[in-house]
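All protein chains of the complex are present and in place, except for one that has been dropped.
Each chain gets a letter, A and B, in the order it is written, and its residues are counted from 1.
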């Protein structure tokens, strides 16, 4: 009983925490998110560890706008990924829910740097046109064109066919530049009674400036280091954003994709997304990367470290 | 009995109409098609409604050659899409049949403008090499190289594994330029006893000139406006042509793809094709588009309007 109260409190601050055991009934999950300007470094160590190439910050640092989690009513900013501190702002917060849940995403445009309009458009879930978040003159309302200082609440439902990992992204008049700058994130919808994984890795492939990034970072040493232990139930949520097709590969592992096919490499078109799971049994340090050779050479590669039990 | 006669008459003019209820036995479906030169405007309103950009006709109008339906023996031209008047000539006519049917496509090359050879090559159906329609010197016959003024009859069978939506296109010596100019269309093969949908939308993604087009049109206001009502059984037939991979997305909906996976975004490589259905229940105006950001910005986007029942 005390646990349930604690969980509710946690959800109230937008952490998106789900009970590891399925909850008894459908819930309403609320998230407070804002578009905020930040300075972002795609390669904080200024280094491609594989080729030994050094990159000057002038090539790796850019001013951009990102989706960031907040406490209710946007009182205080929170890290997007609780365990990773405040530096991991691309992608936006992982929004977790279960089939049957209602999801309220309270969005505020705090882009007082460029003063661009922004919005949130969600894949995979049910909503009315007023929560679509896409800009079409003469058709769409304020949901697709939230001006600086304004806010909008997107009202979504995780329907019976919503289980999976799905993109969200800016779909306002500034969408193309905003997506190039990292305004995207993922929804992770679990089945009503589905077991939560022990680890969940969010992998977003997208070009940024002259680099090919994973979660906004380029090159081993900057891209996410995913970690697990032998025996863990590991889930990968993968998507692409932007204008290029990619090819997701993990070394030393295979997975059964949603279509029933065993793969170790999977095509991912812009805004396509997929999730897969495995029970980990391969200790070691493994590469994951985009198998498009030019993308790999431009930074779209990272390491996955599996510890012994 | 009178109905059967009427249907036969309708088929005789190449309308490709199928009975909504399955027909008793396999039929022979005949189509009369010609390659005809036309002047085509990719953006008749000279306008990108989303960005407000105006385009001069010099950039949007081109002389090209398209596939066009005719009455038997090419006596009179017909609109490719009966309900849409004579202006919708890209893609070519939708050729509908059922598994088990024989399909005779009588093709005439009326390209007296460029005087290029042309042909028709069909995906998804059974045929002998003489109906392949592809040009290989020393191997192929006249089917792959129909000269201006000449004609050829392609003899096809919708086999047990032909149910689905499939491309057809020019595969003659002029194929690359002809496909860039819109010489493609779709076959829609239904199962022997499959229910026909209430609405069938043909979506072809292809670059044309400097634009990214849907059915030869660029930008909301020019691309097809698909329409349905709540309760309709809606079918989408999707394919790509040319040299680029695309990513098909519809807002506010998900579908169960042929591989059993629920999606709202699906990769489509050149000449890949797929169909899917849903029972409509989401009133409103929705976007459908290619999710490759650059393609979307260059016109590959349209609206789907769902009325209340």
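By definition in this document, a residue touches a chain if its C-beta (ideal position, glycine included) is under 8 Å from a C-beta of that chain, and two chains touch if they have at least 3 such contacts.
Computed from a predicted structure; not experimentally measured.
Enquirer: Using the definition of touch stated at the top, determine which of B:81, B:267 or B:285 touches the missing chain.
Expert: Only one of B:81, B:267 or B:285 touches the chain omitted from view, namely B:267.
Enquirer: What does the interface between chain A and the hidden chain look like in terms of residue numbers?
Expert: Against the left-out chain, chain A lists 49-52, 220, 245-247, 249, 251-252, 254, 256, 259-267, 282, 284-287, 291-297, 303.
Enquirer: On chain B, what residues meet the omitted chain?
Expert: The missing chain touches chain B at positions 121, 123-124, 126-129, 132, 134-139, 159, 161-164, 166-167, 173, 175-176, 179-180, 241-245, 258-260, 267-273.
Everything that follows uses one rule, which is that only the chains that are shown with their structure count from here on.
Enquirer: How many degrees of rotation carry the C-alpha atoms of chain A onto those of chain B, rounded to the nearest 5?
Expert: Angle of the fitting rotation, chain A to chain B: 120 degrees.
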